[in-house]
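The structure under discussion appears below in the form of structure tokens.
The other protein chains are all here in position, but one chain of the complex has been omitted.
For chain A:
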Amino acid sequence: MKLAVLSCIHGNYEALNAVLSDIDHQNADKIYCLGDLVGYGPHPNAVVEMIRSLDIPTCQGCWDEDIVEGLNACECSYPSVLAEKRGRLAHEWTQQTIHPEVREYLAQLPLSLRHGDLCFVHGSPHSQHEYLLPNINAFVALERVLSTGANVLFCGHTHVPYIRQLESGQLQVRVYSPGQESARESAQESAKESSRTTKFDAPLKRIVNAGSVGEPRHGRPNATYVLYDTDTEQVTLREVEYDYHKTCADIVAKGLSPIFAWRLAHGLEFAERADDPTHVCER
């Protein structure tokens, strides 16, 4: 079975249409979406209506959550005061623009989806706001996959697509426990202390980041998504050209910050990178 996985559409209807056409040409059997249907982009309602009309299983992204939960006041979500100010304005615009049924749809989206040994999330299994960047510590990456019980973890949120394979992982552990006793045992002789050394061998795991349909940040304005063949386990990163000029014009015409159009045209969140992008929101 050939799966298409897409993420971070961000109200960019032009990009979504182009990606759906490409998926059609690639003969994918099923599509999964990793959330962030809205935010920054000019067509949030149209994007959600398209995803719903195609019955695409979708996770809730951080923007989807923020629209449901109210204003995103999480100071760790933005790398700078200026970026936060622009983000708040985009949030307010989206709040005012989306239809009530769109908000209801976003509210009921699950945080993760499963398909056999595949798991789909927006940011990480722990939080929609956590970035699994391609260069995070390999053991941290491994923990994220292991915590799902899956073999392949699909995520988005970073807007940069990548495939990371984790293999030959091992850890040697020594555990020393002095005699433990429960309240019931306290009148009896306590259990003897123990010390054991074990070796943990990590199984092969993969993280696949789908990039972003509507706001790519890999250095070019093209939309990105991934294909996964469940039989061969082959992953293909796809890059799709579309008329981003039209989306940029719509961003400006709708009264959204022109910098969203600028960075969309550059395919880069230039100058808006957080010092610690792995941070986890703890609201």
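Quick note on the criterion: a contact is a pair of C-beta atoms (placed from the backbone, for glycine too) under 8 Å apart; a residue touches a chain by one contact, two chains touch by 3 or more; residues count from 1.
Assume contacts and distances are computed from a predicted model.
> Which one, "YeeE/YedE family protein", "Cytochrome c-type biogenesis protein CycK", "Phosphatidate cytidylyltransferase CdsA" or "Metallophosphatase", is the UniProt name for the chain you do not see?
"Metallophosphatase"
> Tell me which of A:M1, A:A138 or A:A253 is the one touching the absent chain.
Spelled out, the listed residue whose C-beta touches the missing chain is A:A138.
> Quick one: which of A:S7, A:T224 or A:T247 touches the chain that's been left out?
A:T224
> Under the stated touch rule, tell me which residues of chain A contact the chain that is not displayed.
Residues of chain A in touch with the missing chain: 126, 134-135, 137-143, 146-147, 160-178, 180-183, 186, 197, 200, 202, 211, 218-219, 224, 237, 239, 282-283.
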